[in-house]
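Every protein chain but one is kept in place in this view of the complex.
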């Protein structure tokens, strides 16, 4: 059960391997990797600058993890989120969940990324060949987290 | 888009890396790894023997993949399933899906493993310190795939 | 017909597969299973609970009324447990 907020990249294979080996009762490991996607902005993307709120970020991610552990039977849980300047195709975020059977791991992983997208204080600045533009929040993301019955952020 | 049925282990990190790099429009990569779980049988597990039906296995997995591609907007899809003799903690199966946004990748990944668990002709023989026992199908697995509106197997 | 047996159906019947001439009364999956059940105690034990027998004809899942012809590959197996 851990949360890391860092500028450096992470090693997905090593994280999944460590999670799977941490507990003989694990039958299912689900992961989500978020990547810097090109094509979202109108012009070709040069870089993505990820700003965050140190301190509050960790608190929010730890709260999300605690909520997931309360809701599902998890044998393991990991959230790693990067900040700083990233290039197209770079990894941004990793969420890993582990459980005896797959239902818990899938639900918890999806819950965590839905929560993170709408609660964790990160902001994306897209630098394209045309301009620098703050990414706007997606209404779908708020709808997704509302589907879990999570209290709205005012 | 590919399906592999093999005795050898697979490299999850390399597969996820390759998937993420295959297409600049990918923003979300979801994976499921199934592991040989100890504790399911009454006595300590020594090994799991995975039998399959060569030919039909590949056909079923390819049909599942085609159905996932029909239902969701995917930029990539991979299923790797092992057969033969495995030890506790060993990887059995990998399902990876990639899409622009996370909803498609999550749904497709869960659909594929639900389908695979109830349609792909694999059978598990558990060897414990006490006995050798064929694993019985779980009613929850049939319920899970029925939830996707997939036709029942007679 | 080419017949294939998997998992505990295989261990109960005692062979992984066999080539058998199709008798005239076998025309579909249901009549094939009924006939196989008469071939010996291993077959009878393997097929005693029809709810636990899945059938694939030429590697595609088949229902009880699916036709069976001489050139078919017919596989019998219990509910699958992969993944």
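Every chain is named by a letter (A, B and C) in the order it is written, and numbering of its residues begins at 1.
To be clear about the criterion, a contact is a pair of C-beta atoms (placed from the backbone, for glycine too) under 8 Å apart; a residue touches a chain by one contact, two chains touch by 3 or more.
All of these numbers come straight from a predicted model, not from anything done at the bench.
Although it is left out of the displayed model, the omitted chain contacts the following shown chains in the full complex: A. Remark: the residues of chain A touching the chain excluded from display are 34, 50-53, 55-56, 59, 81, 92-93, 113, 116-125, 134-138, 153-154.
The rule is short, and it goes like this: only the chains that are shown with their structure count from here on.
The distance from the centre of chain A to the centre of chain C, with each centre set as the mean of the Cα atoms, comes to 48 Å. For chain C, the set of residues touching two or more other chains is empty.
In chain B, the positions touching at least two other chains are 34, 113.
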